[in-house]
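A single protein chain has been omitted from the complex, and every remaining protein chain is retained in its original position.
Labels for the chains are A and B, by order of writing; each one numbers its residues from 1.
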Amino acid sequence: MELFQIKVQTTKREEIIDITDKIQDIINHSKFENGLCRIFVPHTTAGITINENADPNVKIDFLDILKKLIPQSSNYRHIEGNSDSHVKASLTGFSQTVIVQNGKMLLGTWQGLWFCEYDGPRSRTVLIALER
Amino acid sequence: MELFQIKVQTTKREEIIDITDKIQDIINHSKFENGLCRIFVPHTTAGITINENADPNVKIDFLDILKKLIPQSSNYRHIEGNSDSHVKASLTGFSQTVIVQNGKMLLGTWQGLWFCEYDGPRSRTVLIALER
Partner (left out) sequence: MELFQIKVQTTKREEIIDITDKIQDIINHSKFENGLCRIFVPHTTAGITINENADPNVKIDFLDILKKLIPQSSNYRHIEGNSDSHVKASLTGFSQTVIVQNGKMLLGTWQGLWFCEYDGPRSRTVLIALER
């Protein structure tokens, strides 16, 4: 298992950043041909999912739907004002696994890897483990 | 790692199809005894989860609850009319991993693998990776 990490700088409280190219770059540079690529987010108010990378409006709708479901302000007990962010992160998930074949991630036509910031702006870390 | 794929034909906009038997068939045919079975959905409006395979009403309630939470029509920006499907798919997730022991998936008594269609009817693909 080879371990890498990348930094993601977010600029808003809620923001989706497509990191597909950054992950593919790591695969290319390590000459990783076949196996599994695992991506981990070591945070509790940011997550990672897979979704459409074509129309940027899908990202906007995604964040709007989550915001409507889980409002930022309510009678929360946690006093840091980010209880919504913790829940959104868990529902999104903290890791994704992608099959790599002949040096390319086996993603569907419309699939991209979305880093989901729910309590930014922050400087975030993403771990990548490649398993031959 | 051995890679397989199956086709799933869905017949409604929202539909849950238990694919546990199809996955077990692949394990049987490849004489896979011990290791991990990974299942991937390479789409952005369909997902995969694990849930009860006994009472079919659990599937109906599941889809109804999601539909009530995330309505199909709202002030969405994405004009294809499936913003709800994208969010439901991400909340469901796009991959599951199951331990295989002595040729059988280590699922709980009530667990089955649910293919979750959120924007059908469509012809869908599911990828299966077996790791010894």
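Of note:
One rule holds in what follows: a residue touches a chain if its C-beta (ideal position, glycine included) is under 8 Å from a C-beta of that chain, and two chains touch if they have at least 3 such contacts.
All values reported here derive from a predicted model rather than from experimental measurement.
Touch with the chain that is not drawn comes from one residue among A:I6, A:I70 or A:L106, which is A:I70. When the omitted chain is restored, the residue from A:R13, A:H43 or A:K59 that touches it is A:H43.
Looking at chain B, the residues touching the absent chain are 34-36, 49-52, 55, 57-58, 60-62, 64-66, 69, 91-93, 96-99, 101, 106-111, 114.
Although one chain is not shown, part of chain A still touches it, namely residues 1, 3, 38, 40-44, 69-70, 74, 76-80, 83-84, 86-87, 89-91, 93-95, 97, 125, 127, 129, 131.
Criterion: only the chains that are shown with their structure count from here on.
Taking the mean of the C-alpha atoms as each chain's centre, chain A and chain B sit 20 Å apart.
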